[in-house]
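Every protein chain but one is kept in place in this view of the complex.
And then subunit A:
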Amino acid sequence: MQQNKELVRAFFGRFFETGNLTDDLDIFKAGFVNSLFAMQLIGWIEKNFSTTVSDEDLNLANFNSVNAIANFIERKGV
């Protein structure tokens, strides 16, 4: 879990400054990211964790923070 959080943070770091980012901060509400990021995030999760993000998974609540994404990856069993 902790390792996945680090990976997510490293991915975020390619787009914005993550120094003060808490694991629960909603990055979409905070205005750090846009739809282009959302697209790349899904692609990154699928590629790096060898999983598929289904239409049913496409809920912002699964992807809006470090914790949400790490939990999602864990639920997917990867």
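By definition in this document, a residue touches a chain if its C-beta (ideal position, glycine included) is under 8 Å from a C-beta of that chain, and two chains touch if they have at least 3 such contacts; residues count from 1.
By our rule, contacts and distances are computed from a predicted model.
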item	value
Absent chain [UniProt protein name; select from "Predicted Zn-dependent peptidase", "histidine kinase", "3-hydroxybutyryl-CoA dehydrogenase" or "Branched-chain amino acid ABC transporter permease"]	"3-hydroxybutyryl-CoA dehydrogenase"
Selected residue (touches chain absent from view) among A:A10, A:A30 or A:L58	A:L58
In subunit A, positions touching the absent partner	14-15, 28, 35-36, 38-40, 42-43, 53, 55, 58-60, 62-63
